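Once you've had a glance at the structure underneath, I'll fire off some questions.
Of the protein chains in this complex, all but one are displayed in their positions.
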Amino acid sequence: MARFIRKRKEEIGLAPDDLLFRGVPKINKVQLRVIDFDAINLIENPVAKVKDVLSYQHKNSVTWFNVDGLHNTSIMEELAKGFSLDQLILADVLNTQARPKVEEHDNCIFICIKMLQHNPVSDLITVENLSLIMTKSVLISFQEIDGDVFEPVRDRIRKQKRRIRNGGTDYLAFALLDIVIDNYIYIIGVLGQKIESLEDRLLSDPNQAVVEKINAYKRELNFLRKNIKPAKEMILALNKLDSDLIDGVGVALHLKELADNINHANELTDSYREILSDQLNIYHTTISSKLNDIMKFLTVFSVIFIPLTFIAGIYGTNFEYVPELKYRYSYFIMWFVMLVVAVGMLVYFKRKKWF
Amino acid sequence: MARFIRKRKEEIGLAPDDLLFRGVPKINKVQLRVIDFDAINLIENPVAKVKDVLSYQHKNSVTWFNVDGLHNTSIMEELAKGFSLDQLILADVLNTQARPKVEEHDNCIFICIKMLQHNPVSDLITVENLSLIMTKSVLISFQEIDGDVFEPVRDRIRKQKRRIRNGGTDYLAFALLDIVIDNYIYIIGVLGQKIESLEDRLLSDPNQAVVEKINAYKRELNFLRKNIKPAKEMILALNKLDSDLIDGVGVALHLKELADNINHANELTDSYREILSDQLNIYHTTISSKLNDIMKFLTVFSVIFIPLTFIAGIYGTNFEYVPELKYRYSYFIMWFVMLVVAVGMLVYFKRKKWF
Amino acid sequence: MARFIRKRKEEIGLAPDDLLFRGVPKINKVQLRVIDFDAINLIENPVAKVKDVLSYQHKNSVTWFNVDGLHNTSIMEELAKGFSLDQLILADVLNTQARPKVEEHDNCIFICIKMLQHNPVSDLITVENLSLIMTKSVLISFQEIDGDVFEPVRDRIRKQKRRIRNGGTDYLAFALLDIVIDNYIYIIGVLGQKIESLEDRLLSDPNQAVVEKINAYKRELNFLRKNIKPAKEMILALNKLDSDLIDGVGVALHLKELADNINHANELTDSYREILSDQLNIYHTTISSKLNDIMKFLTVFSVIFIPLTFIAGIYGTNFEYVPELKYRYSYFIMWFVMLVVAVGMLVYFKRKKWF
Amino acid sequence: MARFIRKRKEEIGLAPDDLLFRGVPKINKVQLRVIDFDAINLIENPVAKVKDVLSYQHKNSVTWFNVDGLHNTSIMEELAKGFSLDQLILADVLNTQARPKVEEHDNCIFICIKMLQHNPVSDLITVENLSLIMTKSVLISFQEIDGDVFEPVRDRIRKQKRRIRNGGTDYLAFALLDIVIDNYIYIIGVLGQKIESLEDRLLSDPNQAVVEKINAYKRELNFLRKNIKPAKEMILALNKLDSDLIDGVGVALHLKELADNINHANELTDSYREILSDQLNIYHTTISSKLNDIMKFLTVFSVIFIPLTFIAGIYGTNFEYVPELKYRYSYFIMWFVMLVVAVGMLVYFKRKKWF
Partner (left out) sequence: MARFIRKRKEEIGLAPDDLLFRGVPKINKVQLRVIDFDAINLIENPVAKVKDVLSYQHKNSVTWFNVDGLHNTSIMEELAKGFSLDQLILADVLNTQARPKVEEHDNCIFICIKMLQHNPVSDLITVENLSLIMTKSVLISFQEIDGDVFEPVRDRIRKQKRRIRNGGTDYLAFALLDIVIDNYIYIIGVLGQKIESLEDRLLSDPNQAVVEKINAYKRELNFLRKNIKPAKEMILALNKLDSDLIDGVGVALHLKELADNINHANELTDSYREILSDQLNIYHTTISSKLNDIMKFLTVFSVIFIPLTFIAGIYGTNFEYVPELKYRYSYFIMWFVMLVVAVGMLVYFKRKKWF
């Protein structure tokens, strides 16, 4: 499978506000869900149509409207009209190849980020695009597949945690981003554990399989890095944003923590990259040490036997006049000479520290 | 063929406003084409002479005047006079070695960028210089060869797409740049697909041919990078430009998308560079692992047979008094000793984990 | 053991002000200790409860309140209430994975940094988080374990050193940070001494064990660097802080020295990284030089004996008609020929500078 | 020859305004030449003494006064007095080791840059220092040797080119700098052509000679880079200069082109550096592939014959009781067994893909 999403020929030259889904649909049916709350009340239920949600935007409460699945462009159009959003924003939502970014619009802030999830059963990591549109009273979130990582936030809302229930859409949005970035760190940690466990095998039994593992982890780490790194710029841009929509008191500290966490995630990936590169170095060193040992062994062995075999060859010749052949103790003298040669060689190699 | 355009000796010391074509003519005849439109009307037809176009500049509509082929300097002079452009701008248009740049002049903005095209039949990539001169009502585009990548824009104009028909020359210019950069991403993707397909061959059958492929792709990628990277600076300069000629509402967002896309293109090339460099590393690791295996094999084999052959050599000597030769079971004892030596060696190597 | 602290699944999505200890408790019982001083008076004694300390905050003297052990969250809550600190600050204190940082709050400055200690007996380095909360008259310090590196500061207070006794909480805080950073430099030096002592062994007897040592030191150095590097950003942020709480005269110079020292620590780690990398290079060069020597030796030896053994083999054949065999001096001529061949080979290799 | 100019011991501690020639005189006699022009008139002739030129400075025309040869310090003193220049400027002119720089003084701008020339006959590159002192009406240029690259500018002056004849000393100075930088690009191109021509030899016949060429070109490229790179900073400084002496209209664009060209030169050197480094990589890969092939060949060959020779050795023993020796078809059976062993080995290697 291709590692990077490639631009298809048909996508070249599209107008930027064409509402076209640029990606692969990952679920069958678009699912809508709404949570509406203030400090006291809480409504949480799935909805069938966009128009069921529109009424929420005029209430004083905070409304979180979640959309799972992006391939239904008519829903997008309804949303654009219903919440009077610029069509360009929704075109961006539909572009699953978009880089993480934050954009300030007249009546909303648009945030998009890659959401990574680790499946503990298959040990696979899935990526999807998370888009957030934040207005004064409504937060619309778009995901490519159902099933998300936001259950802890829903729990905090349900358990009537003071801060989140008193906060605005800004606090809610940052709580979601916080979870996304916490997941980055968690997933890097899962990969990191595998990487660190390679170390012992590398010293005890370095073989091609270990190297292929190192290379596979390197690829996986690069994949993570490619998704995490642009998020840092996005969070920094978010920190610099000077918008009326972001003004809660706790929000400034929350943003700072987001920045800290995304920095931490980036530093972790960098650390593991260094570790992998060190591991490759260790492998190379070990391999070339082994080659030296092998060659030393072969050389010592060959060099000892080569002259002995030569001597035996000399007295295997069939010349009629070889004086030594007649002499009674020649055979034993030959053994003695061979012994002397062999021992001499061994002493020589010992001195050269070859073994 | 030389990979970089070299300065010819004759070009040293030319005055910057000499209207001299600095490149190789790629088509025979200069071709002129004009598209004039506003929200309601559309005129599209080839023209024979520059003066046929001059009248358009005083209309309220948007005029796109395209010139294919740069080697006819008299056309350039007519253009300079007809549209009252500084001769220096047209000297820049004629310099096909110019770096991508944007320049603000009194009555126009000059943009120049490398245009890459992938020919699906020959699988070759062509480069040409695209120069845009943008005045209030006219956009003049210069290309080195006929045949371009702008058909989607023409289609959007013909299909009366609202935004482009209502936009000014700025919107049109950015739509063209958008396509140029979309093509960058597409072309990197085509090369990327080839690069990724190398990976399997690298593990199953690493040989010199694969390495030569890697090096060829590296060169190709460097070639792309050299053309794409300076475009980034240009787009950033465009984003910072504060000109009356750029003021449409949709234009700001369009520019932002351009910046996003050129960033994406640059990140893709960087990613593939890393992949290629990883592939070379994998190759080296594999090769040195193989060398180790070969040497181990040779050593094990040699070291087992060397003493055996030596023993046989001993009893091939023709000494008159070799007591063992007379003894009836000597031959079988020799075989037994040889077996013991061989098995001992094998056990030794097994313990050293040599196979 | 894992080299980096990993995020546990349960920690994902926690509210930022949850007072939850995110780490491993390292001591059994939380210990509290207070030192209160001004230029003339000095009180120093352990306290049992937080409320015993609260009265100090309204005195004009400087109070240093130290907390060893973080796992008792009820103490944290008492502190938050007693000193009217934002709960978020204490949540940060409890997060032992936090990056070094400085945060200005309404009534206090929060500083957190990694504290490294070298145990001279076990030759191990321990890390713990040091958090400082600095108000106008009280400095609260939090450590994970009892036993710290601050005895010299306590001594300076006890010996009634003019500057520290006249200074405020800012001077005290920076004196503590100074010791932390001095310890960085000391610990790098201890590791550096080991690294430098490798050099001789590397030239006299390069073997796999030395490489494993180099790699182990590299890991240790990376570990130090990871803890020290973010402290630099923190110190720089501290230098830029414009707070009423930092205004003593000597304090500006003290901060400058902190910056100098943390720079020095970072440069030292960089230097030792370079040295380690040079050592690996020396190892590789030595190893491949040795391989060349081994192969030269084997080749010279083999190439000399191969033709000699061949000649002996020729006259070991049992053909009935081999004219040379009958000739009386054949055997001696064979020896002579062999000598000529061997000497010729030696001269050839000598000329090729193979030995 | 030393690659870098070294400081001599006597030069340490000289006062910065000592008028001492710090370099090696490259010509015998200092030569003076003056060109004086405005839009209509042109005077061009060699002069014998500095005082012959002094009168020109009060004319309204542009005067270009060129000095070839720097070792005559009395000329420098005359110049300092005659044009009321600070002695420090002329001390800088005399320092041939000075880095390219631009300095604004009260009544003049001082520019110094390395001038490279390629001699097409000897294929050697010469470097000399070019210093320009630019006052309102006089441009004084200093070169170390006679013979320069400025003939095209003189031609443009003589041919009464509008821009240069109407321009001031600023336009003239930038025209000279333009030629200097054009020569950089030309010279890099000449070296680049040699570098690119190495590529084929590298794949067809990689040997030590090619590597020595690569290293020689690398050194040459580094030499160019060392001279070209600081020129970039100088040109950037020139672009930022806000002086009355630089105010012509065409001058701003001219300066921009200078910056473009020097950027181009720097990018070219970087590209060729990368190419050289890729070539070294290709060489290494090819060499280690070859080593693998050689070792495979040796191993296959050895491993096939080693057991065969052993078998022959067995039946060359002189034991009295070797049952096989007596049997009539033993010899043919031995051949058959040998054949089976050899074919078996070949099949084994074939399966391991060793050839």
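Labels for the chains are A, B, C and D, by order of writing; each one numbers its residues from 1.
The rule is simple: a contact is a pair of C-beta atoms (placed from the backbone, for glycine too) under 8 Å apart; a residue touches a chain by one contact, two chains touch by 3 or more.
Since we're looking at a predicted model, the values are computed, not measured.
Engineer: What chains on display are touched by the one that is not shown?
Structural biologist: C, D
Engineer: Which is it among D:I43, D:A252 or D:I294 that touches the chain not included here?
Structural biologist: Among D:I43, D:A252 or D:I294, only D:I294 touches the chain that is not shown.
Engineer: So which of D:N41, D:S55, D:Q193 or D:N215 would be touching the chain we can't see?
Structural biologist: D:N215
Engineer: Which chain C residues touch the hidden chain?
Structural biologist: 149-153, 156, 161, 163-164, 175, 178-179, 182-183, 185-186, 189-190, 192-193, 196, 203, 250, 253-254, 256-257, 260, 263-264, 267-268, 271, 274-275, 278, 281-282, 285-286, 288-289, 291-292, 295-296, 298-299, 302-303, 306-307, 309-310, 313-314, 316-323, 353-354
Engineer: Name every residue on chain D in touch with the hidden partner chain.
Structural biologist: Touching the chain left out of view, chain D contributes residues 2-4, 6-7, 9, 11-17, 88, 97-99, 101, 103, 205, 207-208, 211-212, 215, 218-219, 222, 226, 280, 283-284, 287-288, 290-291, 294-295, 297-298, 301-302, 305, 308-309, 312-313, 315-318, 322, 324-326, 328-331, 334.
The working rule: only the chains that are shown with their structure count from here on.
Engineer: Copies chain A, chain C: same or different interface, half of numbers shared as the threshold?
Structural biologist: Copies use mostly different positions to touch.
Engineer: How many Å are there between the centre of chain A and the centre of chain C, using C-alpha atoms for each centre?
Structural biologist: From the centre of chain A to the centre of chain C is 26 Å.
Engineer: Tell me, which residues of chain B touch at least two other chains?
Structural biologist: 288, 291, 295, 298, 302, 309, 313, 316-318, 322
Engineer: May I ask you to sort the chain touch graph into line, ring, star, complete or other?
Structural biologist: line
Engineer: Following the definition at the start, I'd like every touching pair of chains, please.
Structural biologist: A-B, A-C, B-D
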